[in-house]
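Removed from the display is one protein chain of the complex; every other protein chain stays in position.
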Amino acid sequence: MDLTPFLVQALTGLYKGSLYWILALGLILIFGVVRVINFAHAAFYVTGSYIMYTFYNHTGNFIISLIMAMVLTGALGVALEVTVIRRVYKLETIYQLLATFGIALIANEAQKLIWGKGVVYIPIPETLKGGVSVGGVILNHYMTLIIVAGFLLFIATILFMNNTVTGLRIRAVWRDPVMSEALGINTKLTYTLVFFIGTALAGLGGALTVPLISVGPGLADYLIVTAFIIVVVAGLGSITGAYIVSILVGVFSSILVLTIPELDIVVLYMIAALILLFRPQGLFGER
Amino acid sequence: MFLPPRLRVLIDGNIIALLLFIGFLAVIPLSGHRFYMYIAVLIMIFGMFAMGYNILFGYAGLLSFGHGLFFGVGAYSVALFTLNVYRDPLVGVLFSIPIALLTSILVGVLTLKHGKVYFAILTLALSMIFWSALVKLRWITGGTDGLTGIPKRGVLVDLSAPTTFYYFILVFFAAIMLGLYALNKSRYGLLLRALGANEDRLPFLGYSTFTLRMIALTVSGVVSALAGSLYAVFYSVVTPDVAYWTFGAEPLVMSLIGGSSYFLGPLVGALIFVSLTTAVARFAEYWMLLLGAALLAMVLFFRGGLLGFLESLVGGLKLGVYRRWRF
Amino acid sequence: MEILRVENVTKRFGGFVAVNNVSFTVNRGETVAIIGPNGAGKTTLVNVITKRLEPDGGSVFFDGFNITRLPPHRISKLGLIRTFQTVSLFPTLTVRENLALPGLNAGTTSDIKRIAGMLGLEEYMDIVVAKVPLGVQKLIELGMSLLLKPKMLILDEPVAGLGAEDRLNIVKVLSGLKSSLNLIIIEHDMDVVFALVDRIIVMDKGSIIADGKPEEVRENKLVKEIYLGVE
Partner (left out) sequence: MSVDRRGFIKTLGAGVAGLVVGAVLGWAAKPSEVREVTRTVTVTAPAVERKLPKATVKIGVLGIRSGLWSTYGEFIEQGARLAAEEINARGGILGSRVELAFRDEQADVVKQARELVDVEGVDFIVGIDSSGNALKVGGIIDELGKVLVVSHAATHRLTEELVFKEGKKLIFRSSVPVYQDGILAAYIAKDLPVRKWAGINGDYEFGRVSWDLFTKTLKTLRPDVEFVVTQWPKFGTEDFTPFISALLASDAEALHTSIWAIELVTLQRQLTAMGGYKKFKAVVSTLGYSMDVAYALGAEYPTAELGTWVSARYMWLYPSTKINKEFVDKFKARWGKLPAYSAETTYSAIYMLKAALENAVSLDPDAVIKALEGMVILTPAGVRWIRPEDHQAVYEVPYGRIVHKGAEVPLLEDLKAVPAMLYYRHPPFG
């Protein structure tokens, strides 16, 4: 039996998994530290895409546009945190969900007003246009870049969390906000910082995909569902777990497309549900 | 009032308001205005859905993200039954009840053993499986396009005239509302409220929380499924959208808008939700923007829902207060 | 004639042994106090007996039944009832509704009236529990437990956090109950303990270090050292 098709599917799955991971990381940080389930995460993702598109059209510089997309999306996140999200921290979770859901609806429509309803994207950078051919399928360099970027992001996050003072502070608040406050950590500032990081990551994810995925208002509504499933299956609170599960979901769903295309999502959801039934705290979560 | 004490206990502001509302609904067809009849049917169907949902959410304190599952089970069982087994809407709707009962028990066995957070996640996961199965098992469910041609005119009953159909729905609506009111007043109503208020204490009073939760889930699931089956007959079309989690979150939003700690809160919420979406959709383009702003305003300023807001204005409104829900 | 027998019960939290191989028996008609410093394992022991926590080892027998594997609601139905250290009521329900909850299983409206009268709760009946004073809440907790018609009642610090007047009130009620059911009281207030019980079990660091009549325990050197001394 020729295994090349499976290898190819696994590789494209690796790329998709890396995309999920960038989304899931922002979600999990915000959920873990700020304890808000951010329904507007997809809206930030799309905002990142649009900002990337705008800057790229004006400057033609991929790197600058990417940084601007991250920073501006993060700044938007902070603006929202300070004006709205901060006011719902003390409320029951359900109200936080509704507030972020309201923000998502508003953001979708606002994007339509600013960038129009049409489809936008930017070309793949010239230097990355080529690719590696595996069994007749070209693994585009840009896709490889996203796989590498996802992995680097994972390493960077682990290093940041374990080896910097800010990372330590974030972990402390993650573990126990009350105790952290007692120890003199400025939790309010930490929340804002984490919201910045989380939304900037969403912006990064959105910006990175404009060369491959076309952008329209309300695009990521579907993507975000998968990211949520990943966070839950991994266990709320495990960064390493989220990375592993993202990659597994990417690879596994990709192979399902090849093997049982008729039932791919059913199987995926079944497995997710089975995992949750037997380990409701998630694969890597603590009860 | 000159009523025997047993009866007097049963009578409060809720039942009076409910009877007045049912009376009001009963005279709407006299106006001959079909659009208002249409809106009223929507309010009744979503009112049932939200009231059913709130048994679990407002009473028992369990947040379900998967109620689209029950609604969908109701809708698809009436569709499959009337199209393949026996062509009659009434029999179809009644058929959906035992199916919903079995589904509820199955869901309960799978989800109720763990804590509240896990319940929310597990119901979401189960409803997504159901949804994806509806999408993918085309030869049974018609896939994304769903099933069409659910009859209003059947072997036993003919509901094809709009007014007949309206009263058909009204009968179910009134029966369910009065049934829920009786439940609310019964010992189980009290136990379910106690479950929401402090579930950890109940075992030490000799009650199994699992059993109580199962009762709440079953009532909630069956009422939601009934709403779904009526919805399917109403539209004569059913698509997997009804089982998607966003659809399942609508009764939650309705309960919160009306006030989830009030018996009539979900119904009031359904009334507002349906009217509001009808009104803002006239602004064609940007109705989602307005909906988002309305949600945000509610979270920031009117967290007790409309009834909570009214109560804060007119203190001592005896509408039957339950606890506020907490994760 | 024994009513409760605890055999070699152990409960660990991670590496910490909260209850270490504890065994004792309570006979019918006995009123027992469990005392000991904070962290001695008293509440954990009660939690294990009533199955709020799963034991890591040992067995519990009540009224001839092995209750080690029973879920808490079944244990309650056998007549082994407990109260909680921090008041655990249904804060959004009225006092009447709180008292009605046990009644749905065992008592009747007249029982509620009688108990409410005995505890002096009549004036609060239609007020939401969250709005009544702590002392009254403790009484409601007691009333709720009594309405379950217990064979044995375990009271976890029934007077903690109360003023002198409320304490007196509860002690009065409890001494009236002594004759009709078995009481186990966990309490720090030695006046309350000595006023009520026939027997004292002293715990420290998860183990029983003394068990006997109040006067014996009072004279026990070890107890004086580690417990009464501290006080």
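Letters A, B and C mark the chains in the order given here, with residues in each chain numbered from 1 onward.
Here is the rule we go by: a contact is a pair of C-beta atoms (placed from the backbone, for glycine too) under 8 Å apart; a residue touches a chain by one contact, two chains touch by 3 or more.
Owing to the predicted nature of the structure, the values given are computational and were not obtained by experimental measurement.
Within the full complex, the chain left out of the display is in contact with A, B.
Within the complete assembly, A:S214 is the residue of A:N61, A:N186, A:S214 or A:T240 that touches the hidden chain.
When the missing chain is restored to the complex, the residue among A:T4, A:T59 or A:N186 that touches it is A:T4.
In the full complex, the hidden chain is touched by chain B at residues 33-35, 38-39, 42, 135-136, 138, 142-146, 148-149, 162, 235-237, 239, 277-278, 281-282, 284-285, 287-288.
In the full complex, chain A touches the hidden chain at residues 4-5, 8-9, 11-13, 15-16, 19, 108-109, 112, 117-121, 123-124, 131, 133, 135-140, 142-143, 209, 212-214, 216-223, 253-254, 257-258, 261-262, 265.
Criterion: only the chains that are shown with their structure count from here on.
The touch graph of these protein chains is an open line.
Between chain A and chain B the centroid-to-centroid distance comes to 34 Å (mean Cα coordinates, whole Å). In whole angstrom, the spacing between the mean C-alpha positions of chain B and chain C is 42. Residue positions of chain B touching 2 or more other chains: 324.
Chain A makes touch with chain B in their complex at residues 84, 87-88, 91-95, 98-99, 101-110, 225, 229, 232, 262-266, 268-270, 272-273, 276-277, 280-281. Of all the residues in chain B, the ones that touch chain A in their complex are 63, 110, 114-115, 118, 121-122, 125-126, 128-129, 132-133, 135-137, 245, 252-253, 256, 286, 288-289, 291-296, 298-300, 303, 324-327. By the touch criterion given at the top, residues 187, 190-191, 193-194, 197-198, 200-209, 261, 321-324 of chain B touch chain C in their complex.
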